[in-house]
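Apart from one protein chain that is not included, each protein chain of the complex appears where it belongs.
We just call them A, B and C in the order they show up, numbering each chain from 1.
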Amino acid sequence: MKNKKSNKIKVGIVGGSGYVAGELLRSLIHHPNTEIDFVYSHSHSGKKISEIHTDLFVSDLVFSQKVNSEIDIVFLCLGHGNSTRFLLENEFSQTTKIIDLSNDFRLNKDKILKLKNTRQNQEKELEFVYGLPEIYAQKIKESNYIANPGCFATAIQLGTLPLTADFPTIKEWHVHALTGSTGAGQSLSETTHFSWRNENLSVYKPFVHQHLGEIHQSLKDVSQNFEGQINFIPMRGNFTRGIFATMYTNLESNNLENMSEEEIISSYKNFYKDAPFVKISDKPIDLKQVVNTNYCLLHIQKIENKILVTSCIDNLVKGAAGQAIQNMNLQFGLPQETGLTFKANYF
Amino acid sequence: MKNKKSNKIKVGIVGGSGYVAGELLRSLIHHPNTEIDFVYSHSHSGKKISEIHTDLFVSDLVFSQKVNSEIDIVFLCLGHGNSTRFLLENEFSQTTKIIDLSNDFRLNKDKILKLKNTRQNQEKELEFVYGLPEIYAQKIKESNYIANPGCFATAIQLGTLPLTADFPTIKEWHVHALTGSTGAGQSLSETTHFSWRNENLSVYKPFVHQHLGEIHQSLKDVSQNFEGQINFIPMRGNFTRGIFATMYTNLESNNLENMSEEEIISSYKNFYKDAPFVKISDKPIDLKQVVNTNYCLLHIQKIENKILVTSCIDNLVKGAAGQAIQNMNLQFGLPQETGLTFKANYF
Amino acid sequence: MKNKKSNKIKVGIVGGSGYVAGELLRSLIHHPNTEIDFVYSHSHSGKKISEIHTDLFVSDLVFSQKVNSEIDIVFLCLGHGNSTRFLLENEFSQTTKIIDLSNDFRLNKDKILKLKNTRQNQEKELEFVYGLPEIYAQKIKESNYIANPGCFATAIQLGTLPLTADFPTIKEWHVHALTGSTGAGQSLSETTHFSWRNENLSVYKPFVHQHLGEIHQSLKDVSQNFEGQINFIPMRGNFTRGIFATMYTNLESNNLENMSEEEIISSYKNFYKDAPFVKISDKPIDLKQVVNTNYCLLHIQKIENKILVTSCIDNLVKGAAGQAIQNMNLQFGLPQETGLTFKANYF
Partner (left out) sequence: MKNKKSNKIKVGIVGGSGYVAGELLRSLIHHPNTEIDFVYSHSHSGKKISEIHTDLFVSDLVFSQKVNSEIDIVFLCLGHGNSTRFLLENEFSQTTKIIDLSNDFRLNKDKILKLKNTRQNQEKELEFVYGLPEIYAQKIKESNYIANPGCFATAIQLGTLPLTADFPTIKEWHVHALTGSTGAGQSLSETTHFSWRNENLSVYKPFVHQHLGEIHQSLKDVSQNFEGQINFIPMRGNFTRGIFATMYTNLESNNLENMSEEEIISSYKNFYKDAPFVKISDKPIDLKQVVNTNYCLLHIQKIENKILVTSCIDNLVKGAAGQAIQNMNLQFGLPQETGLTFKANYF
């Protein structure tokens, strides 16, 4: 029994009571190569996970306050800032891989975490790689420490990267995106109250959303001259799951007015030729085509002198837990799709 | 200016930041015979009401911590139990009418409130009348103190009273009703979280809902022999406004099997012949027909040996604020409909 | 009785079974100065209006196939193109005012309708005025024939007009707006099917929406040099009522980088100082603040070097029926607000 189990990747989940941890659990209990070793939750320790993630009524897993430091991989599903603190207080083995789902280590300026008091009383540095598999698959395979991208950032990067990479003169993207309520997490607030949010819409953090940093960083990484502006208006939508984003750039102001739609679509198809989870649709798309899946679906149109890209993902899957598992698969040499071919539910 | 205003009914609202108070404000600012004197809120004193009821952006009213004890009428929109406390601590003039929207004074056993320390150091008793205008209009006109019915109780009583009154042998009603999220108030909880409630359904307090007391009391009042059972399953619906209730009784077990559908519908039409806000539909009904109105819409069918009554109201209007205004109109000798002919929004 | 009635404005509604006609009916049955003379519907002639507009169960009005050509005012709620045909086939008296809610007469190039075969066998021309009261109130008062603006066009114009008027150097607006399902009318289609639209989002007609024409026309009218681009992405939202629009312009590229937020907000407040239905909020806004009202609510922010305007309206009220009544009020010398102070429902 033990031996049989030991072939599987032993997984720990920290911050186990949140929405993202719930999606990790829903996914990993069916993943053919993993077994869940512990689900850490300070506040719910001792409870069955099904008391919080009530759809997991067939699982006997129990929240724990103990961390197994010899685990193969640990997913950190903590609030922004808390991952750093957790890693400073809890040491893992040299071989333990870490996937952090907060924004603590996404930016180059934050990517190195110095751990001072290790067992051997030596300094240790963890260097995180930005976990967007569509551009950093090779680095992810070689790294133990992954900073999983933000949900808006994933949808927007996957929509803007190919064109920006191929046409470095692009100076500006106009981006608009709506997120479902699960993007705001489980905390109760006016804007997560059903009576308020139902049938309602609102803008938040226009032009200054915290995901802009990682988007800029990736765009510059694929196009060193990119000094462009990303004008981003995020909105709260009246739905639970998903991100629906539109982004356009004016070809004229970018001296690209002679580009045909076909050339541009080719640029996208070529960019994603090895990416199993990014698909280009030749028809207009709608959000529910990707809900409960790990896909990012893109639609690209040239209209007048503009290129419009529509991009949608499930914020909890490709925007969080699914992408984390995709990264884990890369780290462990598994096909990226392993355990991620979910039945969509569409309606 | 002052003189002109003094012809209007001066209104105070206590507990002004809740959903029901919001509906009272939305309604009363357009009521032709009222002017709002104060909106009492302990926690929001000093703020404009539009900071809380954000759709009332054209109003300059400000929450106050001061109560005008000489007011013509005060609406108490406090949590259950708090109305009693408020009235013990705040004395009003002899002529001030009080409409309480909590369940503090609805039952006969609770209908008298003894106030000990009045200005003249004398005991005073306030005797509340149950404010369902469709059966107690005369009493309401003659009383200064009204206990406004509960929302479920309104929908269910209006659906069961006529048949129960006319056919005292009825022994049992099977009642099922769904309420919108505003029925649970503004407090944040798991079941009011958008991510949870959206697209979801659940039962609560089956067979033991607190409104059963007032329903039984009214049914007994119209049918002295009524010893019947009311089997009531309340549910939380995934919508914001409204109550949709079905209720049926078996004619056979009640020895009424020879009653025709026409006779029964006549019984309802006759019962409500003077009730401006109860309408009998000869077609199946849907909830949105009454949303944002003060109507109760009923549909009555005889199917096999059962009578099925479908009843729907807006929980915040006919189920709370609208009914309170209807009671106020009665108390001040105004037509019941005054200020209550709202444009529905249907969609 | 007749005499008493004759003081009221006699109204006819053509195309009476659609959503917009329903909103006109809901509104006009409570309007203090109107009486509904006929509700024309070819397909439903002879039915009670409550069979189609099922929330109007208290109304005894019946759809008719007869048009009263001596009516004081007629509202045309027909599909685009059908208004022209209807007016060619149905002649009205010289004094009958006409408010057309289609896009047949909104553009200057379409604003004159030639009627060939009039009673006196003379040619007659109807010249339509674009019915946006916030800029054309005076013209509307003096005209018998009004082309009521489109819903998207209303929300976007009210958000862009003041800045464009005051600062003629503006070259570009980036506009994004979501509309509720009632914007698509009653016709059944894949995108109006509940199973599809619920929890879903999609783009339609990006950059080429038919309302762009009227928006450009008005912007040029307030700013003769306006040669700007309006980049407009319309979306289908998963809600029934309302339009929520964001629009921004880059001050830098418009040589306006020194403008302060205060100056710009002042520009808006000044522009709308006599407009009873446009309000500037100093806090971020949400769609439900205006649902079931005739208000347009605006929020204006300077962020970095951009001005962002958020604008929301109820598509069926300020975006259609309410604005039509506002125009009627102007035409008949009534205060604009008459009959339009609806109780909002917020939730």
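As a convention for this text, a residue touches a chain if its C-beta (ideal position, glycine included) is under 8 Å from a C-beta of that chain, and two chains touch if they have at least 3 such contacts.
Every value quoted in this text rests on a predicted model; they were computed, and no experiment measured them.
**Q** Tell me which residue among B:S41, B:S218, B:T310 or B:Q336 touches the hidden chain in the full complex.
**A** Considering all chains, including the one not shown, the answer is B:T310.
**Q** Quick one: which of B:H174, B:K220 or B:K269 touches the chain that's been left out?
**A** In the complete complex, the chain left out is touched by residue B:H174.
**Q** In the full complex, which of B:S202, B:N225 or B:N255 touches the chain missing from this view?
**A** Once the missing chain is taken into account, the touching residue is B:S202.
**Q** Where does subunit C touch the missing chain, residue by residue?
**A** Residue positions of subunit C that touch the missing chain: 19, 180-182, 186, 188-189, 192-199, 238-240.
**Q** For review purposes, identify every residue of subunit B that touches the missing chain, sorted by number.
**A** Answer for subunit B: residues 174, 176, 178, 195-196, 198-204, 206-208, 231, 233, 235, 237-242, 244, 246, 248, 284-288, 291, 301, 303-304, 306, 308, 310, 312, 347 touch the chain left out.
**Q** Considering the whole complex rather than only what is displayed, give the residues of subunit A touching the chain that is not shown.
**A** Touching the missing chain: residues 19, 22, 26-27, 30, 53-58, 180-182, 198-199, 240-241, 279, 281, 283, 286, 288-293, 295, 297, 316, 341-347.
Following the convention adopted for this analysis, only the chains that are shown with their structure count from here on.
**Q** Give, as an integer number of Å, the spacing between the C-alpha centres of subunit C and subunit B.
**A** From the centre of subunit B to the centre of subunit C is 36 Å.
**Q** Could you tell me the distance, in whole angstrom, between the mean C-alpha positions of subunit A and subunit C?
**A** For subunit A versus subunit C, the centre distance works out to 42 Å.
**Q** Taking the mean of the C-alpha atoms as each chain's centre, how many Å separate subunit A from subunit B?
**A** Taking the mean C-alpha position of each chain, the two centres sit 48 Å apart.
**Q** I need the residues of subunit C touching at least two other chains; which ones are they?
**A** Answer for subunit C, listing residues that touch two or more other chains: 198-199, 240-241, 286, 288, 291, 347.
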